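Note that one protein chain of the assembly has been removed; the remaining protein chains are unaltered in position.
By written order: A, B and C. Residues from 1 in each chain.
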């Protein structure tokens, strides 16, 4: 039976971190883990937590998202009531303008938010990877009677971790919570993972206030600056969660999946991760292929060597080709004798015979979608 | 078995004719005939002709369309391959601008058009009402080997018909076709109903040329100005087709359905007209109600008098209320003793007790969505 | 709040021969009802509105109309990736083929299906009752009273109690005895044939019952008494509201007349608990200048040139000029010819009443048509 919680996934946030992979797609549809897109994790976590009504706030680059999600059948969200609802910005017929931030998209869809049938909402983004059960946090929120619950991860020995710089941290002062930026001065702290559970009434009041006051361009900022007005709690998520805020974090999170224990957690713990069905056939390992410590999707033909890498669907690795420490997106062809190390190869790339491409673990070499290297 | 023809419905055309009903909705979703929206007729005609892959070019006011169409199940268009695909304009992340005309939307979706699997396309709009079988025109197009077939209606004694002024007419000069505007000078002529069957390759060449040359803002104009370059035929549609270009045409077309012979044609001839299921219960006629020559949708409670009118779903006509020569959209309440004549009442209107609203057959009185007249 | 998996199993196997011409070629749950529905729509919509997304329908009798009606389950939002609505007919195994021998046997034969969903509770429903019920409330009650089994009951007038299966309860609604059509009823709580079982418990009793050669494999006659005998906690859940078994032609007709009362308790105009059905894609109905309709229900696709009083016209039925229809039920796509006069008549779907024909009387319910194919 379904849960009294509406999912809202905000894709309208700033996403200029990973420009190399977001030229033609939003952050939400960056390919991940051999057959998924980033948003699959958030969508599946919601569905597996019993959420059957989800709104998606989008601002631009709709095509990639529409392509991936279609009518929503793969997540069982093609429903008459509830299901998945994509909230587009409104283009005024006369002005043909939309402005900065995600608040204008929220404004264009006010009637949708008012018509939500659930009493609580869960607001998230699409760029945190994990297998998360939202139920305990939700139950705690209801039990405590909070207006807003900020979901957090507790970080120990965080001072040394460069990758956490600039991320949101939660602090409690004078009995009220604030969310600011991590400048690396603290060692033990609560990281905000940009997920909030709220009473629907509170969410509606915040967006109405934000639109009327006109001070903020972004929804997250609108919430943060009003925390003082509400009864706020935090809830620490114990599940492992990897933020994807940079190409480096993307690369590291990808390779993390080669740890079978982590993969077991990520793909199965609270339920499966769903994605668009592609109906790819089995992967064929030719005699003479050599694959070690790698994650390989269906539909590939592997004739060469693959090590410590992630290979997406319908990739061909030619005879004698060597792919190491790399991530190869779907429908790419690595020709005979080519040699790749520390590369992220986008979709529909052709790497010609004998070509050598070497990046670095600290700065992987990104080969853009559709490029042909002859 | 499916037909080798892709439907393309262009909702990006100018639509400033019926402002009263298009404040919050595109022309395509204007309610019509008691339970439909205008686009239902085009969509259903395509589906009934065997077209199973349809692209919808939209420019703005997405919400109403998304609400109505959802995942497309009501038209059996929620398909893995083919089905309904909505083509949105691209909003450049930096510019956040879209420009005049529908060509920019076409440009944003070039890759979609290139990937069409069918060899022929049928380009239409949503504001022509009829029950049309596209197969004969398509078969003729293929048999003749035409590049472009312009679908037409032949008009006799058209000089006197004011409602046809300004509409597109097709003429043949020096063996080539032109499409221009009807200024009322001709008596017998071929009206273009803004429907074109083309080879996909021709369609792709026209849109590429139009984008490269940059001369036109609208797709229709781009086609018309290039007719001379292609092998063009016309095909006369024999089925009755009513254009909806003005509030007057809308009103007349609505009342035309009260002729049972016309209704029999419009709702059944080549297949049924599909629309979004609303699951409204039966309509209850109370003792003392008096309904004559009217079309009434489900879910209504009729306690008063209705004559020569169209009543949409979930309308309440109170005791002693009189509705004549009017069109009442869904979820509207006409209270006890109110009296309406020649009105078009939009959704969610409340007409208070004893109120009298009188329009004229030549200029129906439009009461806007959500208005409450106390 | 707590996530609990519930599977609903709808018993829809009966032939329903007391519905006479209506069920000659159609399973009872697929019989047209209320102008636009079929009987099973009420139970299916109750499931959908209660948030129950795994539903099995047990049927073995003329299932074509039922299958065609249910399709993939779209009208009830039950076209699910996992779960959803599934029709479960009898099948052959290595031991040969077996038809369902009783209500309990039908569930027994589908233990594998239920296990697939690994539910905590199984809700047993009947496909031939007209009512609106939020099963969530019954399940909450079941859970909060720590019951092993909960039976939904409705208070019936004491003088009618001997026509029902009566549940005898203690003061706290704990059931201690099941009394099938008692000559001298000790209670007036009638079983509605709606049960919540803890699945593990039911599973065990079904397996035992299957081995018992003396059993008729029926819930009311065998399973419920046996569970009571073993001392499990069985609760009576009191339902208040409209509930009608439309198992006879008389009750079928009465239930229709109930709908004409604008204040009837079924409240079909309530948007918060819609009854869903297959959309037949018919246009709004049309009443001509000479047509006259009063105290009646009309549906999409109807065309009325004659007079209709105190009647229900189903989808796409036609009343021709001069015809008079009173106290009658016209099923889908039926036609009442010119100047025909009907009184208290059920016109079967697609049947045409001939021009000038006069049918029916105040005394009894008359059928026009010999059998209803059920398929549109």
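One rule holds for everything that comes next: a contact is a pair of C-beta atoms (placed from the backbone, for glycine too) under 8 Å apart; a residue touches a chain by one contact, two chains touch by 3 or more.
As the structure is a computational prediction, the values presented were derived from the model and not from experiment.
Visitor: Among the chains you can see, which ones touch the chain that has been omitted?
Guide: When the entire complex is considered, the left-out chain reaches A, B, C.
Visitor: Which of A:59, A:73 or A:350 sits in contact with the chain that's absent?
Guide: A:73
Visitor: Sort through A:267, A:348 or A:365 and give me the one touching the missing partner chain.
Guide: For the chain that is not drawn, the touching residue is A:267.
Visitor: Using the touch definition up top, pick the residue from A:8, A:297 or A:334 that touches the left-out chain.
Guide: For the chain that is not drawn, the touching residue is A:297.
Visitor: Please identify which residue in A:230, A:285 or A:348 touches the non-displayed chain.
Guide: A:285
Visitor: Could you tell me which of C:9, C:22, C:74 or C:107 touches the chain that is not displayed?
Guide: C:74
Visitor: Where does subunit A touch the missing chain, residue by residue?
Guide: Counting only subunit A, the missing chain is touched by 33-35, 73-74, 258, 260, 263, 266-267, 272-275, 277, 279, 281-299, 301, 310-312.
Visitor: On subunit C, what residues meet the omitted chain?
Guide: 15, 24-25, 59-64, 67-68, 71-74, 79-81, 84, 86, 89-94, 97, 99, 112-113, 116, 375
Visitor: Using the touch rule from the top, list residues of subunit B that touch the missing partner.
Guide: 1-4, 50, 73-74, 76, 78-81, 135, 139, 142
We take it that only the chains that are shown with their structure count from here on.
Visitor: Mind checking the centre-to-centre distance between subunit A and subunit B? Centres are C-alpha means, answer in whole Å.
Guide: Going by mean C-alpha positions, subunit A sits 39 Å from subunit B.
Visitor: Suppose each chain is reduced to the average of its Cα coordinates; what separation in Å results between subunit A and subunit C?
Guide: Centre-to-centre distance between subunit A and subunit C: 46 Å.
Visitor: For subunit B, which residues are shared contacts with two or more other chains?
Guide: 73, 277
Visitor: Among all residues of subunit C, which ones touch two or more of the remaining chains?
Guide: Correct list: 74-75.
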